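One chain of protein is taken out of this complex; the other chains stay put.
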Amino acid sequence: MSLQPLQDRILAEVVSADKKVGSIILPETARQNPVTGKVISVGPGKISESGSRLPMDVTAGDTIIFENNVGTEVKEDDHTYVIMKQSDILAKINN
Amino acid sequence: MSLQPLQDRILAEVVSADKKVGSIILPETARQNPVTGKVISVGPGKISESGSRLPMDVTAGDTIIFENNVGTEVKEDDHTYVIMKQSDILAKINN
Amino acid sequence: MSLQPLQDRILAEVVSADKKVGSIILPETARQNPVTGKVISVGPGKISESGSRLPMDVTAGDTIIFENNVGTEVKEDDHTYVIMKQSDILAKINN
Amino acid sequence: MSLQPLQDRILAEVVSADKKVGSIILPETARQNPVTGKVISVGPGKISESGSRLPMDVTAGDTIIFENNVGTEVKEDDHTYVIMKQSDILAKINN
Amino acid sequence: MSLQPLQDRILAEVVSADKKVGSIILPETARQNPVTGKVISVGPGKISESGSRLPMDVTAGDTIIFENNVGTEVKEDDHTYVIMKQSDILAKINN
Amino acid sequence: MSLQPLQDRILAEVVSADKKVGSIILPETARQNPVTGKVISVGPGKISESGSRLPMDVTAGDTIIFENNVGTEVKEDDHTYVIMKQSDILAKINN
Partner (left out) sequence: MSLQPLQDRILAEVVSADKKVGSIILPETARQNPVTGKVISVGPGKISESGSRLPMDVTAGDTIIFENNVGTEVKEDDHTYVIMKQSDILAKINN
């Protein structure tokens, strides 16, 4: 995938259609619908008011949890990707 | 639980289904519904505009009170967890 | 009461069900309903963008006035407490 | 009156029920209803993000104009007082 | 007029009921209704987060244009005045 | 035109009633209606929280594009002018 996110955005591949990561279950409720993804590429970081880059907390390869309704979807070769802001990521899953 | 919260988020296990912690009662009203939980893991802290991490005020093991409708629920082995922002925590319960 | 508020929150016991403190009357109107309370414990202060704690203006033992609809109620031994932000406090009552 | 406002709040006694201060008339319209008051006590000032107090622009004894719907009313000995933020004050009246 | 505006507010006398200043016409439309006024007195300036006063851009005697629906009206001796924030002023009219 | 905009406002004469600037066409759609104008005068710049003026990016004589619904209209000698914030300007047209 040749997309490069800008600022504090990241690109993730949606990997969990079955709402499970190992023993972790991501229940869909009226209020929320978390899904998992794999980070493909990471923006350079937001530029602060002082002109410096703010560091990013995820790197390519991380498995992450995010709400299903965030960001913008793109597709390539039957894979689905989401471009989202890093602040939309709820948590990383440690291997 | 292998989830690692990002930024100023924390992961808590919901431990009080009966709305009581010792002698403290957490009444549900039309406007509010506090519950208790145990902090499982803590994010590294939000990055300020100057690029430094802001310290977190809770640590793993703390018992906390939070509103029932905050954050995102995940489940594992019949336990329920919530990923929330630290600012959603109302108070710690001292042992 | 073993609750420890976080950041710039405080814990107060609701002490005035009769809407009077000495000669001061706290009228309930369509728009407002002030009540009085006694500060039980005080958070360590909010962390500013520069990473320092902002000092708190009340201490345990202060009698305060606040709007009845702020914060979250908890109960213990027939006493009612409210966890609120310091900015929800309208005034202190000098003895 | 023994109330001590916090932060950038002030306590004022409502003194003008007749909507006049000397030759100045405060008309009530569909959109606005200014009234006058006398400053009784003044908070210590808001704490800025850098941790310092921001100075207050009124002192006890000042006659002020403010919109009728701001703040919270309290009463004592047939006098009516309002606790409001300094930013709710429209102007001072010079003697 | 003895009113002294606070912070970044100014007091202006409404001088143009006929919607003209020299050859300039101020048309009333569905969306806007500019009027002219003369600055009578000027607040000391807003206090910034660093505790310093921000300078004001108008002085007593300036002729200004502002939207008819801003601020709060007061009257004295058949003159109408408006207390408004400096940011409500659209432009000065050079003599 | 004797109007002097304040802060980060500018005064522009509306010059393009026919929605064309050279070969550039400004289409009106349900969501947008860009028009062109000529900058007549420029405010001194907004004052930042640190008390310094922020520089302006346009100068008198620039041809600019802006949305038709921004700012406040004034008229003089059959010309129409708009007082707007610099941030309402979409682009300059290079000659």
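Chains here go by letter, A, B, C, D, E and F, matching the order in which they are written, and residues are numbered from 1 within each.
Going forward, a residue touches a chain if its C-beta (ideal position, glycine included) is under 8 Å from a C-beta of that chain, and two chains touch if they have at least 3 such contacts.
Owing to the predicted nature of the structure, the values given are computational and were not obtained by experimental measurement.
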{"item": "Contacting the left-out chain in the complete assembly, out of F:13, F:57 or F:76", "value": "F:57"}
{"item": "Where the unshown chain meets chain A, residue by residue", "value": "1-7, 9, 11, 44, 47, 49-51, 69, 72-77, 83"}
{"item": "Absent-chain interface as seen on chain F, which is shown", "value": "22-27, 29, 31-32, 34, 48-50, 52, 54-55, 57-58, 65, 67, 86-87, 89-95"}
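Everything below uses one rule, namely that only the chains that are shown with their structure count from here on.
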{"item": "Contact-graph separation of chain B and chain E, given in steps at minimum", "value": "3"}
{"item": "Touch-network distance, chain D to chain F, counted in steps", "value": "2"}
{"item": "For chain C placed onto chain F, the superposition rotation in degrees, Cα atoms, nearest 5", "value": "155"}
{"item": "Proportion of interface numbers common to chain C and chain D (over half same, under half different)", "value": "different"}
{"item": "Separation of chain A from chain F, taking each centre as the mean of its C-alpha atoms, in whole Å", "value": "40"}
{"item": "Distance between chain centroids, defined by C-alpha means - chain A, chain B (Å)", "value": "22"}
{"item": "Centre distance in Å when chain B and chain F are each reduced to the mean of their C-alpha atoms", "value": "50"}
{"item": "Residues of chain F touching at least two other chains", "value": "none"}
{"item": "Touching pairs - complete list by chain label", "value": "A-B, B-C, C-D, D-E, E-F"}
